[in-house]
Each structure stands twice: as C-alpha cells, then as structure tokens.
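Following this message is one structure expressed as structure tokens.
For this depiction, one protein chain was excluded, whereas all remaining protein chains were kept in their positions.
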Amino acid sequence: MLNKALSWLAGLVCLVVVASDCRGQAAAGGSVLPLIADVAAFDTPNDAGGSITLTWARSRSIPESAIYKAYIAEANEGPYYLASEIAGGANLQSEEPETFGYGDEAQDAHFLHIAEYAGREGVISLQNDKTYYVRLELHSGNISTRNPVLTASAEGNYFNWTKLNNIVLGALLSFLILGFISLARRRDLYIRRIGGLEALDEALGRATEMGKPVLFIHGLRDMSQISTIAAVNILGRVARRTAEYDAALRVVAPDPVVMSVSQETVQASYFEAGRPDAFNPDHVFVAGTEQFSYAAATEGIMVRERPAAHIMMGYFYAESLLLAETGSTTGAIQIAGTDAFTQLPFFVTTCDYTLMGEELYAASAYLSREPKLLGSLKGQDAGKAIIIAAIVLGALLATVDIPFLTQIFTPH
Amino acid sequence: MIFLSRTLPVIVALCFGVLGIGIYYVPHAAAQNIERELALWLRIVFAFSYLLGLYSLLNLHWQRIRQRVEGWGYSAMVYAGFGLMMLFVIYNDGQGPFAPQAEGTAAENGYQWLFEYVQVACSSTMFSILAFFIASAAYRTFRARTPEAALLLVAAIVVMLGRVPIGAYISDYVPAAADWLLNVPNLAAKRGILLGVSLGAIATSLRIIFGIERSYLGGGDE
Partner (left out) sequence: MIQWLMNIDRRIIFVFVFLGVALPLLANVFLPIRPTRDVIAVYDQLEKVAQDEGVVLLSFSYGASTEPEMQPMARAILRHCFSRNIKVVAVCLWPEAPGLAQQVLEEIGDEFGKTYGVDYAFLGFKPGNFAVVLNMGQDFRDAFPQDNWGTPLEDLALMRDVRTLRDFDFVFDLAAGDSIEFWWIPYGQEKYGFPFAGGCTAVMAPDLFPFLQSGQMVGLLGGLAGAAEYETLVGRQDKATAGMSAQSMAHLIIVIFIIFGNMAFFLSRRR
C-alpha cells in the first residue's frame, strides 16, 4: 500500500517536473511564460537559397523587455548555436509585406530569417538541401520557455513571387504595345499634330530656297539607346525630304557606329527618293568623340558653313546649350528633340521648336506612319492611361484608407 | 551574308533579351550565375568598344590627313596629341608599359602633368563657357510676352537666387520658395516625363527584342 502511494507520489512529482520543463519555470514571484504559439520553420521564399524562416504568433501578454532567441543545429541532439535574437515586439510580419502580405493577421505574428550562425569555427552560412534543426526560446528576466525542435531546409526558388505585380504589369503593357502594333498593321491610327514636325518641312524648304545645307546633329549616346534609334528614324525621313528638295544635308555623329548607321540610313533614303547620285558619304561624319570636342567641331561647322536649319535630335548633355546658343547666333532655324529632362529648358529657350520627352519617339512615328511605330506609340498611350487612372484612383482610395491599389503598385 | 548581318543579330537580340528579362524574376542560384556571366561578357564587350573607338578615331583622322581635306591640320594635331600621351604611358616614369601606372603628382609624372594641365584645363574651360551662354540665353529669352512666359520668368529668378547664399540674404522665403518649386511642380513634371520616356523605352526594347525594330542594324527594314 505504502509502495503504491509512494509510486503515485513519485509519478506526480515527475509530471510536475516535466510540465514545468515544457511550460517554463516558476519565478520566486510565481509568473510563468507561455509556450510560443504557432511556431513554424520553412525555407525562406523568393530567394536563391541559404536561408530558413521562423514564424510564430505574437503574444501581447509578454513584457516588452522579453527576447526571442533562435537556435540552430545540424543534428537533433545538437550542439545548438544561437542564430539570432530579437526583442519581444520586433520583427512583425507586417514589416515585410512582400513575403507575408498586407492582411491584418500580419500584425499578429513575428518572423525571423536565418542565413548564418556563429559556430565553433566561425560564421557558418546555411547550405541548400540540408536539414537544420531549429528551436525557438523566449526569455524574460530569469524565466524562459523553450519550444520543441522543428526541422527545415533551405532551397533556391524558381520564381520571386514578390515581383508578381511587376511581371503582371509588365506583361500587360507588353501585350498592349504588341497588340497595338498588330492593330496598326490592319488599320490607320490617329496621332495628333506635333508642331515641331510641321516646322521641319518649313525648315527644309527654307534651306532649299537659301541654297544652304541642313545640319543634323545627333545626341551623345550610342546606337543601343532609344533616343539615338529615334533620332536615326527621324534622320531617315529628313534625308528623304532633302533628297526630294535637292537640299544639301550634313550629319554629325559622336561615334563611328552611329555614323555608319546614319550613313546607311541616309543612303537608303536617297535611294527611296530616286536620288542615289546625290548621296555623298563624306557628308555623314564623326565630328568628335568627346563631349566638348564634338560640341566645338559642330559649332565650327555652324559658324563657317552657316546652315539654314539645325536639327538636333537625341540625348544631349551639357553641350546642348553650347550648340543651341551658337546656332541661334547664326540665324538658322533650330528644331530640337530630346528626352534629356535637364537639357529641355536650354533647348526651349534657344530653339524655335522643341520636341520634349517622348515626343521624340512620337516624331519618327508621325513622320513615317509606319505601323510598328504608330502601334507602339498607341500602346504607350494606353499604358499611360492605365497609369493615370491608377494614380487618380489610388490617391482617392488611399485618402479613405483603402490602400489596395497602392499595394499593387508597390515595388519589392 | 544576309543571315550574318540581319538574321543572326535579331536571333541573338531575342534570345538574350528574353533571358535578361527572365533572370530578373528567377532568384535561383543558377539564374544568378547566368546573370554574373552575362555581366562579365558585357564588360568585355565594353572594353573592346574602347579599342574599336580608338581605331575608328585614328582611322577617321588618318583618312582626312591622307586626302588633305579642309582642316586636315587639326587631324594631324589629333595624332600628335595621341602620340605624346602614349609616349608618357609607355615610358611610365621609366618603368615601362607593363608595370602598373607610376605613382606621383603632376610635378613628378609627365602623364599626370599632361592630364592635369592640358586635359582637365581644356575640358573645364569648355564647360565653363556654359556660364556665359546661359547668361546671354536667359537675357534674350526670359521676356514676359505671355502669362506663361511671365510665370517661367518669375520661377527662374526665384530658383536662381534661392540656390545660392545671396538668396538667403535677400529673404528666408527665397530659398524656401526655390525648394518648393523644385520639389513640387518641377518634380511633378519630371515624373511625368520619366513615365512617358520609360514607357517609350519599354516599347522600343520590345520592338528590338522581337525583331520588329531593326534600325540599329542600319539601313531599311528588309
């Protein structure tokens, strides 16, 4: 009988010891830390690997001075090394919405990414496809609680879901642009009149009457840049008109690749106009390869040869004002087009007409009426309409505390 | 020949264009390794483009000298300047061209002297001409012919004075007004243009990747 009672007592004592081990130890004052709820360990999403993530529910009853500590080991029996520690109220999931979303539940959970830990021989980075054993503990003063060990392994991901909005919007814009190009091949699309381009005919006519050449000036960027491609498109149309009007054309380029593309473009235009004999490759040349040597050489041509019209198309830097101001002293009509935002004021004040920003891209479409250019222009307009609608609607919604549209457009 | 000069570049543009876009969305280490390789190849191509640029420049000026075109003396100056700089590069303070660049200030190193007292001096002088041209352009064009021109004129004066210490001397409101003009209406316009230009860049890039735009190959669209 006594043995039975003693056995029951021993069992009860063991139960109490085990329970206290799981639930935490009672302090002298008698408070106990609860087990950390909803702990999960998994591969960190949207990365190249080498990282695992711990998440757990937020407890509003723990003191602010409490600390969460994450331990990691390569085997269940250890040794466990401290991987990271955070304060009790830190690392809420709402701080990383690209991974955990924008929902209210993100305010009620914590997270921790573990990519390395300080082992016995120094800092050790996590390896992919290897099982790690992680354990989360909560410490507050002299008391602590320890959750059961979990396993997780890191791996490289094949898609970055945080960029989902980017790919969807990019795909939408791409389909719009390609769709409009396809549409433009079947029907004529309307573009509004661009004043600077109408003046182009006037300038070319003026040059023909005066018997003076037209000077076409490329911007400083190379052939891979959008503005240079647009400038070459416009050059093609200008060359065709000068061939038809029998006006002389001089083209200055800042580098040999742009020069050779310009030569071929001008030659093709002269052929199309039925004036192959009028093409002179020496009239398309490299004026200089450095910014200011290019500007100085071009200014010299302006002052010596006195062209009747200066057409400056492309991306310009500081030399824009040098060219435009010198050109204005010669009395030539000046038409400029650039997407260089900082140089626009200089062109606007010194040139007769200025194509601003994407009007440069629109110009080649307007002059050529080519379906690919018209279509992409219309696609861009559609894209702009979507962006404007999103800005207006998003601002209104955000004002009434509905941030859903803002979240869609937030880059991660 | 048509295949090499027209078709192959378009295929290469398609493949690498799609690859470059795809890599942006794939975080896997394999994709990152491809990106690293592509970046290294790009750097090699850039380095060769410097060589190409040098050859083109020298060839261009050589043709001008050979044909005695008007102003061929300036082309001879290009060769003289290039030759002089190359002389100091090869000499390299007595260490030869295969040793790292010799240390030393302009007083000790001929190459550094030429750079500091010729290249920097000439380039800075050309850049400084802008100050004079801005003055004459501003005087000539900032006339209050219309209400919009008057607004532009006032904004220009406020920003010009607000960005230098003298504006704060005149009144504390001048730099504050200049900051507001730069951070609100100016920034709005900048963003609008940036959005438009970015869409244009996307459209042109798509045309290049899918072979719709081939003007970078030169000539017509055949």
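For clarity, chains are labelled A and B in written order, and residue numbers in each chain start from 1.
The rule we apply is simple: a residue touches a chain if its C-beta (ideal position, glycine included) is under 8 Å from a C-beta of that chain, and two chains touch if they have at least 3 such contacts.
These numbers were taken from a predicted model, which means no experiment stands behind them.
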Omitted chain - touching chains that are shown: A, B
Sole residue of B:Cys15, B:Ala47, B:Val69 or B:Met86 that reaches the chain not shown, by the stated touch rule: B:Ala47
Touch with the omitted chain, as defined above, among A:Ala318, A:Val348 or A:Ala398: A:Ala318
Option from B:Leu58, B:Leu84 or B:Ala138 whose C-beta touches the chain left out: B:Ala138
Absent-chain interface as seen on chain A, which is shown: 291-292, 317-318, 329, 341-342, 411
Interface with the undisplayed chain - residues on chain B: 32, 35-36, 39-40, 42-43, 46-47, 49-50, 100-101, 103, 105, 112, 115-116, 119-120, 122-124, 126-128, 131-132, 134-136, 138-140, 142-145, 153, 156-157, 160-161, 163-166, 168-169, 175, 179, 182-183, 186-187, 190-191, 194
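Assume only the chains that are shown with their structure count from here on.
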Centre distance in Å when chain A and chain B are each reduced to the mean of their C-alpha atoms: 21
Chain B to chain A touching residues, read off their complex: 24-30, 32, 52-53, 56-57, 60, 69, 122-123, 126-127, 129-130, 133-134, 136-138, 140-142, 190, 193-197, 199-207, 210, 212-213, 215-220
Touching residues (chain side chain A, partner chain B) in the complex: 46-49, 128, 156-160, 163, 166-167, 170, 173-174, 177-178, 181, 223-224, 226, 229-230, 232-233, 236, 255-256, 260-261, 263-265, 267-268, 272, 282, 285-286, 289, 292, 295-296, 318, 321-322, 324-326, 328, 339, 341, 344, 346, 349-350, 356-358, 361, 372, 376-377, 379-380, 383-384, 387
